[in-house]
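Data first, discussion second: the structure below is written as structure tokens.
A protein chain is absent from this complex, but the other protein chains hold their places.
Note that the chains take the letters A, B and C in the order they are written out, and that residue 1 is the start of every chain.
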């Protein structure tokens, strides 16, 4: 059952730590299932390890979830997840998702329940951490091209007052469209940038794994 | 025209330096033509260089022939050839044919014309030099398995009083049969000895190049 | 994948364990964290040198730990940067009170992990970003050039500077000078086989080569027809010489580096071609290094690095060094 905050006569859906835990577990499952595909995408324009990197990172999160006290708040789940990625991935995707989740976690500190608005805002700051660290702009054929539209979709959904299911469906779709759009791009960040025109025609692996992360969130909410 | 020595009422055919020069040139031509085949035989049970080795060795002889004075005797041709092989081949076949030709050359020192008997005797001592140096016995799958029957055929022909054409045809055939017989053998000398039973079914490359050497002699005489 | 490995996920640790046992006299390897340090205690007041990167580049990085070179290094998984935690541990281990120089190859993952670590440590740091691969045309705001052979030269030269007791600023100056004055270019005859997939990352036809490759097995900048060594060397050396703008009389250090599966004999032959070209231009080879120092798993290929030398760099190059890979003067 989904938690709600009642403000005046509006009942708002909220996210709790349990949702975020489930999110991380579904991410781990998705990366394990899709790692060969992601690595294959990375073989085309990178060094053939993105799947292994993401699988290793989210498995590390999964194995640390048990150690997290039952009372851990949403922020603590995100901080732990970010730290686990930083400590286990190594590849570009590790520190990027690491700072994103940690920044988002910091923003949410103290909260037991997180509104869509707060969550979208936290992810927006996570996105900022990504661009601060990696300096990628939109259109440079990176995970930012999936993450940015997904975060924007969440912010818009929050502004419209969508419910969480709608919001995360929209975010997932936006990420997917963003990842698809990376195919015709020339890369300007990450390993694919060395290839010049030869990267054209291939989707960016980090953008595709970002889609899986938003897809996992959608499912985490629906299955709750 | 062939040279002859008349002893009493018997007119004997003899070999001269020019024959031996022609022999060496025909050997060089044969090795150049057959080097891929020889190397292929060596690839099967050795290190894939016998053809290159023999071609290099006899080319070296060929290029030194010009430098040899027109008055050079048979022994000098053979000594030069043996030395050239020693100095240029390196592989097992180099020192073996090197000592063989040098020993034969030494035996013939002083002679302007060489009878079949003398030549067969000189080659017999050449064969002894080969077995002294390489310690190979008959049946150990080496060039000795072609050289020994060829030398024996020459000795027998000399004893029978055959003419040189017959004698060298017999030597050539004996070498050929000897080389063919190496196929079913297990090698006990040279690189093929490391292979054990795996050498079975392959002719020994050094035995096959020995056939070319006797074939060249036969032609050198016939074309004279 | 026919390689000398067991389960591919154990390769990194098993390799490091072998390295640790083989070089225990010089290097102390912590297998748990994949961080290694010099065997002997830190010299108080000496600037520390830390390098690191993915696995698959052996003998880089651990092979350059020792007197006159690195103090600590850390290694990630195959072609993946070490993590922030590992980098922090390496920094801590190398800090003898005079600060630490971080030697970072310009690859997104490495840069970001080292950046985050740099933000999280209290140890005074300088960072040198190695980006000597001139097969890449630099574009403003883009990822920029990859770090290649210059990394090895910085290990040695900045290492000698630190060993001489120089300050962090001075050690960093030397490292940056080497970085600025060197250029590299690589070509591959075959892709490497990555343990992640057990397959070659890309296929190169039997009459083709991949030009402008880095050290992570990724594709290069273009495909070309295979050609004799002299032509391949000219192809690599041309952009290097153009950028370094070497005049007759100039003096250089040449590193001919094998990428993993290239026999030493071929590297000498490549060096000979480099020498012929440089001599024709009146450029002198003051020092040289030929071997497989910064590899890309089992990639068949080679990279050439040229460093423009001066008196200071010559002196630092000749200074004693004692590591598993480089060892002279002591």
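We adopt the following convention: a contact is a pair of C-beta atoms (placed from the backbone, for glycine too) under 8 Å apart; a residue touches a chain by one contact, two chains touch by 3 or more.
Keep in mind the model is a prediction, meaning the values are calculated, not measured.
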item	value
Chains shown that the absent chain touches, full complex	B, C
Which residue of B:24, B:86 or B:101 touches the chain not shown here	B:86
Among C:37, C:113, C:262 or C:308, the residue in touch with the chain that has been omitted	C:262
Sole contact to the chain not displayed, among B:45, B:79, B:127 or B:144	B:45
Chain B residues that touch the omitted chain in the full complex	36, 39-40, 43, 45-49, 51-53, 56, 86-96, 98-99, 133-135, 137, 140, 187-191, 193-196, 198
Residue ranges of chain C at the interface with the undisplayed chain	2-7, 11, 14-19, 21-22, 55-56, 58-59, 189-190, 206-207, 209, 226, 228-230, 232, 260-273, 275, 285, 288, 290, 292, 295, 297-298, 300, 302, 327-328
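Assume only the chains that are shown with their structure count from here on.
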item	value
Chain pair with the greatest number of C-beta contact pairs	A-C
CA centroid of chain A to CA centroid of chain B, Å	79
Chain A-chain C separation of Cα centroids, rounded to whole Å	33
